Structures are given as C-alpha cells and as structure tokens.
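I have a structure here, written as structure tokens, and I will follow up with some questions on it.
Left out: one protein chain. Kept in place: all the others.
The block that comes next holds chain A.
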C-alpha cells in the first residue's frame, strides 16, 4: 500500500468513507467531492459543487455516508443546515433534503449504523436533532442545555444510545427514544470537548478536548476514567484504530500538523506519527485494514496513508536523559530494555521469542529514574553548614594556595560548590605558583604570561557563567537531553585541560568528575548502593584530609592571645609566605622594573600587560556578600592576606562591615574561638580592638571579698597581702598569679608549673587534685 494524495482547491473540513471503503466523500468550505479510492490514486467521481446555485449549504463542517445505502450522503453546513444528498440523481435533485432547523452552525452529522434513513446532527445552538431522511422535519429534538454540541456518535453496541460532547466539557449519553432527558451526564474535561469516538469492540468512549488531553472512559456502569493521553496541542478529532484494541488516531486543532496514533497504555509518546500534511489535519477515516487510513487536511490535500511509512517517534526519543542542578545533584533517566527482559524470562520456558520489537510490546516500555546527590545535605540547615564551614576553614598558618585548596575542598564537602569554585579562583589568581611564574626571568616571560592569562580568563569566565549555567540546567528540568550532557562535559573538559596546562596538578575538578563516573555506573549496573558507596568513599577521603589540619590550628591559637594582651602589639603577620612576593598595587609596573634593559623588546611590552584580576574578584566577593554570605567574603579577604591591598576598589568600611558581620554571626552561633581568631587575624583597627575592650577583670580579696581595684595583691580593706602569697615560695605574687579554680590556691606561674610537672595535688596540701 502506498501513500498518495490529491490536491483540492480549498481546505477540507471532513471526510467520510462509504460502507465498503471504495469511495470517499470530502467536504470543506469550497470543496465537496466524491472520489473513488483506487490502488495508488484517487479518482474523482463527482463534484457536488458543480451546480450553479452555490450557497452556504455547500460549505460543510462535516460529511457522513450512510451505512446502509451507498447512495446517501449527509452534510452539516456552517449556516445551520443539514443536507442529504442522493448520489444517484443529477443536478439540483441531488439535494434530497435540506433541513433548516438548527439556528447555529451544525458541527457534526452521523448516520445510524443499522437503521436505514436515520441520522443525527449536533449544533452550536446546543441541540441535537434526529432525522428520518424521508421526512421533512426532525423526528426528535434533544436539548443538551449547554452552549453547543461539538460531536455526536451512535454507540456501535446499543442501537438506541448515542453520545454527545459539548463545549462546556460535559459528555451526555442519550437514548434516541427519550428526548426529554439524557440518561447520563458527566463532566469529562476542563475545556471544550471537540470530539468523541466509541471503541468498536469494548464499551469505551474516547473524548478529546482543548485541555490537550484525550481521555478514555469505560461506560459499563458508572463512567470511569481508564486512560489519559497528554498531547501537545488541542485535539480536534479522534478515531479508534480497527483491530487494535488500544490504538487511537488523533489530529490536532492547531499547531501540530501530524496525525498521531497512540497506544492508550503509553500516554506520553505516540506509537506512530504521519507527517505528510503541511497544515493541520481535519479528519481521519480508517479503512477496515488497520494499516491503511485516509486523512484530509486544511492544506487542501486528501491523503491515503500506509503504516509502512509511519514515523515512530518513540524510536527517535532520547533513550536516556541527564540533568544537573546547581547543587551538584544529578538526575538520570533511562529506558529499560523490555525485549531483553522478556527474552531472558522466557528463555527457560519457550525457546522461540522474537527479539524484534513487535507492536504489542510498545506499551511495555518503561524507564527508570535515578537521583544522585553528591553528599546529602538536604537534612542540614544552612546554619549547620555555616558552622561547619566556619570550623573547618583554615585562615592562617599556611601558604595562600594551600589554604585556598583546603577551603575549597571544605566548601565542596558541604555542598557549596559555588563557594568552592571561588576559592579555587582565588588560588589560581593569587597563589604562589602564579606569582612566581609571572615574576620569572624575562627571557621566557612572554609565553608564561600568555600561558597564564588565557586559562585564567577561561576559568573566570566559565565560573562567572556558572551560576547562570546551573540555573538553566535545573530549569531544563526533566527534559531528557543527552546532547546537553555532552555539551557540559566538553565544556568542563576544556577547563580541565586549560588548568592542567597551567601546571596546577592539584586542581581536582570534582564536580564534573563525579557525574561522569555516575553516568557509566548508571548504564552498567544501575545500582544505587554502589554509587552511594563511592560517594562515601570520597567523603571519607575528604575527612582524612581535613582532620590533621584541625589539630594544627587549635594550638596555634591557644598561645598567642595572652601574649598579645600584654604587649598590645599589632598581631603578628600570619602570612610570611605570601609576603615574599613583591606585589605592587599596580602590577603593570612590574615588568618595567624587572626587565633587564637589554632584553626589553618593543613589541613585548604593550602586548602583555599583566592582567589585574582584582575587580573581578571584588565583584565576586560583593556578590556573595549581597547574597547574605558574608562568610565567604570575609574569609577570602583574610586568606588573601596582604594581597588584599590589590583590591584597591574595596574601601575599608566595606571590609570592616564584612568582618564585623561575620564575627557577629559567629558569636550568634557561639563559635567564640573562631570569632576570636577572626578578630586576631583582622587588619582593621576597629575590628582588632574588639578583643581589647573591657578586658579588665578584678579579682576579689579572698578574706573580705572586696574587689581588688588598685593592685592584685593588696587588699585595701584588710591591708594585707596574705591571700596573694605564692603557695610554693610564700612570697607575695606581684605579677601573674596562677590559681586553681577548684581550691582557689595558687602562686607564681613558674612555680606552679614546676610543681605540677612533678605533682598532681595542690602545693598547699589541701589534697585537691588541681588540674592546671
């Protein structure tokens, strides 16, 4: 069977096949013809618009062919007329009846399947009329009480029942013998229903609506919704496929020009599609054969389609989809191979199982969706992450790039991939490696700089775009996009390469590394546990990495503080490492100074100004601060150490503001140690002094409990220093007095130290096990 077509002079609104499928009648505003359907072409039998007296009765909305008598055609006209045509007659006599009873446009006309001479029409005026073509007027009138009736169909199972659907979304079932009221009525759709069709074998009724669904109702007793098909456009026509219980054909009303054949059990993708029409198709009629059907369209064409030429949208659909969101989580959906599963199951029992996908298996297709998350932080609140980050960040005591690397890893571990990236950028921009490179000798500076500049630009731009990117990805939602994931991978790989070229081997692009691993897992094993196992591995790897550093920080903190209080000295510079580079505020001057004049070439200088990243970094920090994430802004500033001076645009008050904000947050979470550390590390006097306000604390005389205001060893009331004696040497302690808070005995710091190096109990003999 071939696909062939014939072109008409105007859009075709409807078509109808005669009883034995040898002839087809088509109707439209300017078309009204009967064709014979031959092996490979349509042959025009007669043109009913040939007469001179053309009027609106010839412009049909619908055509129907009598099931019992091949000579009779009925048409529904836009002006409200229902006409009956006798094909055996000629000229004006062909129009046997012209019922002018409907007040509005007639939408549908249908002959009764078994009763000869009977037909029914449904109109925009909300009525249905039952005609006997031998009688001049309607035999019965049915008032639907709705605005307009869009479709009427006789039931193939019960000769007296017909279904009517209307624009208010309701379905009515009528008995032709009872015109006073309908047997059943229910609301099926949230918008106008445009078409309905009875299933040829079972008691199903399919309805198609403007709400972009086709619903299949079982009307055995109470109407129950069996299946819902989601389409991409409003559906204007539906027709069940003969001999295929679950298949139904649909045509859209606008936009979608293809005729789709659906398997009702698989409601999201058509079983087959026919894309021959160039404008929307307006009608479908099956020949008895399930593989051949005719269709008419508003593109003025009448087609015969054959299933051999159907396109199968399902085979073109992406077999798998991956989507990333900005938290580094991955959704992965893929198809399960139904055939394999069936074959495997069947192999033991029956030898012969077809491995080609037969139509019956179409609906069995199913898919799995997995969600992978990097580390599940969903149960952790933002404040938990804040605390964790605050505790784990390393802000001093190591080289800048080490700290950045570490902090980046910390941020990553707690699911803050963006912040982690910020750290990496800082490292790249201000790390020692970079500065060394840029300061290396003049002979090879040209390529080093060019080398450095390019990747940085790449990285920065890609990272700056990252947020935006992520948004898009997450917005992309569940649309499967295999090629999409390819793109992202490529993009990331480029970054990788750029970075490795630049000689930072420790740069671990974790975010992108993981998806790839998962991807292959998903394909091969599909084992969630395995994946989470890997993730925990990674996690523990990180933990190991972190723990020694924590040890490293705390003692560092414990000693210095007192020392400072006493000396009132500015905090020692914590960044001796980063200090050794000669960083000037204007990096462009560096090449000038360092170049040996002999090597200075004219072309070299203007071409290669050192790129000053400060404004971009500044923007990034400000962005974070704006988002309420002062933590990042403040920590980056601290880690940058003296290099923060490069950020010339950033005024001191903003810096102070960020630091104070961070400190305040820390104290709210009772992270006193870290807050103190920040204060100590700060470089702004106002912040530094925080620790030095109200530091005075008076001890009380152990005799009279009067506060010792003047000096610590002489009570003004008791006039004695008795209680300020060292319990080891019994001298008055005039400096630091160390005492046990348990038994309140104490003495010179040095003496106490010596005593407790040997003993455990109090030197006074009170037998208290002092713990100092």
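Going forward, a residue touches a chain if its C-beta (ideal position, glycine included) is under 8 Å from a C-beta of that chain, and two chains touch if they have at least 3 such contacts; residues count from 1.
Just so we're on the same page, contacts and distances are computed from a predicted model.
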Item checked: Omitted chain (choose from "DNA repair protein RAD51 homolog 3", "Sestrin-like", "Translin" or "3-methyl-2-oxobutanoate dehydrogenase (2-methylpropanoyl-transferring)") - UniProt protein name -> "Sestrin-like"
Next item on the list: Among A:33, A:108, A:210 or A:266, choose the residue that contacts the chain missing from this document, as touch is defined above.
Entry: A:210
Notebook entry, point to check: Any idea which of A:280, A:403, A:640 or A:762 touches the chain not displayed?
Noted result: A:280
Check: Of A:169, A:223 or A:236, which sits in contact with the chain we cannot see?
Finding: A:236
Item checked: Touch criterion as defined above, residue of A:29, A:622, A:657 or A:768 at the omitted chain -> A:29
Checklist line | Residues in chain A touching the chain absent from view | finding: 11, 29, 53, 55-57, 59, 61, 77-81, 100, 102-105, 124, 167, 192, 194, 210, 233-234, 236, 253-255, 257, 278-280, 299
